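In this view, the complex is presented without one of its protein chains, the others remaining in place.
Order of writing sets the labels: A, B and C. Residues in every chain begin at 1.
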Amino acid sequence: MDVIEYTPEPEQYAWTFGGVAPTHQIKPGSMLKLWTDDAFCGRLRNITDMPSVSLDMPYVNPQTGPFYVEGAEPGDTLALHIVDLTPARSWGASTTIPLFGGLTSTDRTVTLQDPLPERTWIYEVNTERRSVEFVAQSTELRLELPMAPMLGTVGVAPAAGEARSSLVPDTFGGNMDTPEMRAGSTCYLGVNVEGALFSVGDGHYRQGEGESCGTAVEGAMNVTLLVDLIKGGAPAWPRIESDDHLVVIGSSRPLEDAWRASQVDMIHWFGELYGLDKMDGYQLLTQISESPLANVCDANYSAATKVPKELLPAANAYDGMHRRLRELAASVV
Amino acid sequence: MDVIEYTPEPEQYAWTFGGVAPTHQIKPGSMLKLWTDDAFCGRLRNITDMPSVSLDMPYVNPQTGPFYVEGAEPGDTLALHIVDLTPARSWGASTTIPLFGGLTSTDRTVTLQDPLPERTWIYEVNTERRSVEFVAQSTELRLELPMAPMLGTVGVAPAAGEARSSLVPDTFGGNMDTPEMRAGSTCYLGVNVEGALFSVGDGHYRQGEGESCGTAVEGAMNVTLLVDLIKGGAPAWPRIESDDHLVVIGSSRPLEDAWRASQVDMIHWFGELYGLDKMDGYQLLTQISESPLANVCDANYSAATKVPKELLPAANAYDGMHRRLRELAASVV
Amino acid sequence: MDVIEYTPEPEQYAWTFGGVAPTHQIKPGSMLKLWTDDAFCGRLRNITDMPSVSLDMPYVNPQTGPFYVEGAEPGDTLALHIVDLTPARSWGASTTIPLFGGLTSTDRTVTLQDPLPERTWIYEVNTERRSVEFVAQSTELRLELPMAPMLGTVGVAPAAGEARSSLVPDTFGGNMDTPEMRAGSTCYLGVNVEGALFSVGDGHYRQGEGESCGTAVEGAMNVTLLVDLIKGGAPAWPRIESDDHLVVIGSSRPLEDAWRASQVDMIHWFGELYGLDKMDGYQLLTQISESPLANVCDANYSAATKVPKELLPAANAYDGMHRRLRELAASVV
Partner (left out) sequence: MDVIEYTPEPEQYAWTFGGVAPTHQIKPGSMLKLWTDDAFCGRLRNITDMPSVSLDMPYVNPQTGPFYVEGAEPGDTLALHIVDLTPARSWGASTTIPLFGGLTSTDRTVTLQDPLPERTWIYEVNTERRSVEFVAQSTELRLELPMAPMLGTVGVAPAAGEARSSLVPDTFGGNMDTPEMRAGSTCYLGVNVEGALFSVGDGHYRQGEGESCGTAVEGAMNVTLLVDLIKGGAPAWPRIESDDHLVVIGSSRPLEDAWRASQVDMIHWFGELYGLDKMDGYQLLTQISESPLANVCDANYSAATKVPKELLPAANAYDGMHRRLRELAASVV
């Protein structure tokens, strides 16, 4: 198995999906051991570091990659199995960026009101207890919260010659900010360009569903991935498979459209796996769907449609790709 | 303790919140043992029963009540503790009503397309196994799904002299269609009119988050409630407390607005419980919120903001109302 | 011709559509000469009168009526021809109500930001020049603006036993806040209950499309109406006919849904008038629709679909009702 280790220098960061030359050419079946910087490029280190001063907009959310996957062609399906996500710093940061976030007016939902104040929170990582610590600034409250590492941003180059900011989620993946993108999961992405040109970034040590204020517990991350390729079968929207769940992530505005996209693609997936027609799929999904939000703060909102495998007949999505990668991961880590 | 048992006759069904005379006057501290008909008034009994023929629109979603609570005044908080929900029929029904549902154009999201076909599914109840059975019509697939009884509709009379259809959720509660409304939960509703005038209905034997096709596994339900009253403290949106979670349900369109309402009221709740200012509350919620959708099919959509108590300091919401009702329920059932 | 003159006393104001007993029973063919108070009940008279102090929420937007129209049954079409709108006071008022309006977060689009400041503007009416005067408070700017009287609120009782606040527009009409509701126009409303129970109010001496800040140049109005009835033919959404235009007003959230509703009903109207199938109607509308917004601030937003008659073949909507009422109006005024 090819194993590629890569820690990008700041000048190697990618800021878009599409429009960037690959840093590596890799074979399906490769393992990647990557380092990803946090969305703030490590610049928020103290509660006195304010985004308006410390950040160099729009240079946030740097990506590691893109990677050119040999043999990947438009219409194929890229499989990325997340073997491991380990925090690469001893602290994470979160902040309120003026006119960004879910509970404020923004550059997309413009009002005449003043922005909310800037405030930065630093979360110390307790590696042993696998936790991070929330420290309130208006009271003495401190809370130990379980660590739950995930990748906010996973995507391929978009179709139609587009290059999209790493802050945007869409059909190509990107900044979906879903907690479902955790170790043990396999993400399926439709390939739009030769080589797929995928990249990853935006590690979160923990994030609630919706990413309300726009920034999770952001932290640099060591990322281990297995990469594989399925000829054909490109899904309309990013799909995720874990041992326990099937998930589809839709991204759009308004939020119901993100949800609708994820729902309809799940119904298509039911059709592929079980031969259900769309009406039976619609009915079944109505009774078993979990619908946790991913982000309600980005340029597109993202919603997950998630179904527990235990409620469904055994199936073999993508010819058992997830199980195979899971076993492979177990054998190498 | 006053115990009121009540099974309404069809002519006693209420079809609105507000605008209906109370069927009973009750004291805070009473227990209600109610029967509620299903949203279809029991008219869909076979997969050949089609909504366009069998239903008498808009006479769907009948409510049991309203109940006048002595001493309840505008600004007070009604507490409804759901002691028990037990299916009152041996089958539940679900269907696709033309131009109603989350994955079709509707009378609110109008397009020129043809409606989806009508199809009705009947779910047999297995009381012993506490399950219902999905039977596909396009394949041989049958799936046993765990029963998960809930009330789709719980609400009080709205403010400002309005009377709202029992199909609508809003600040007064109503047709929120959230699976969080299950036995063991306490629902807090702001009182808008003297006596509160609450009613309940729309039993679901099971429902996924979002209620995609617009109808859950709809079934008549035996409902046991404990009713209590808190002077003052009316929340902006319905709140739910269980042993494990705090929940707020927001209802609006587009869906992000339903979510925003539930998020901001949860931040207010954090302020009440822990003294956090809004920025600290915003930050904490960002990292711990669960955001399961309730319905994306009704006249307003409903979204839940839900936080696990185990991540938070011990608190005593509404002076321990939930715990007290929980204990009382245990003593009487 | 029956002529009814009516100036309600404050205790006779209606605050909802539906849920209110009629003040008068009238015959189709009657003329009404009404006085309507402004949305603020005349309480904002000076730039120092602030809404948070002077208004008695939710008692704003009082309606004159409702009127019971003899013979009107569900499914019929009420025709209201606006003969004349004349300002009944020498000043109009506009203001910014905290957390109400199109360019602020609201109780429906909740954020954590502070509300915009309250500010009240008084517009002196110049009857001779038919103008009102805008007086800036941050500069010396004064602008004379043409008077353009309209009714913000025209509606019937809603269906399904609902009673809706006079602040809400929907299929029953209500607070549509469209400048198309001016003298010379005929409004067609579907009847939902016996007697139709229509009322009118919310005079605006002038309003831009969208009613951005939520309040127009609000002023008491003398309203002359001709009332008639068409058996059957109830439109899905309020329609307006003038000498020059056909208009449909849709009301919903998000705004595209308000627009969609108005568009699709206009395509239906094309079908009724010209026999075009829906695809031809869709195409024709695409090339000739005017789409001025009505309000983007109320509980539902309202959008107009408007087509110039001069681009269309001569037609006889509702058997020439508008022309007949127009001629009748000319004969009596």
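Please note the rule applied: a residue touches a chain if its C-beta (ideal position, glycine included) is under 8 Å from a C-beta of that chain, and two chains touch if they have at least 3 such contacts.
Note that the structure is a prediction, hence the values are computed from the model and not measured.
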Of C:R89, C:R119 or C:R182, the residue touching the omitted chain is C:R119
Quick one: say which of C:I249, C:L276, C:A299 or C:A329 touches the chain that got left out. C:L276
Looking beyond the chains shown, say which of B:D2, B:D114 or B:D243 touches the absent one. B:D114
Can you say which of C:Q25, C:S291 or C:N316 touches the chain missing from this structure? C:S291
Positions on subunit C contacted by the hidden chain, ascending: 94, 96, 101-103, 116-117, 119, 121, 134, 136-139, 141, 143, 145-146, 206-217, 253-256, 259-260, 263-264, 267, 274-277, 279-280, 282-293, 296, 301, 303, 311-313
Write the list of subunit B residues that the hidden chain touches. 103-105, 109-116, 254
Subunit A positions in touch with the non-displayed chain are 15-16, 18-19, 58, 107-112, 159-165, 236, 250, 252-254, 257, 260-261, 263-264, 267, 278-279, 282
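The criterion applied here is as follows: only the chains that are shown with their structure count from here on.
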So, in whole Å, the Cα centroid of subunit A is separated from that of subunit B by 32
In whole angstrom, the CA-centroid distance of subunit B from subunit C equals 35
Between subunit A and subunit C, what's the gap in Å when you average each chain's C-alpha atoms? 47
Mark out which residues of subunit B touch at least two other chains, giving numbers and ranges. 253-254, 260, 263-264, 267, 279, 282
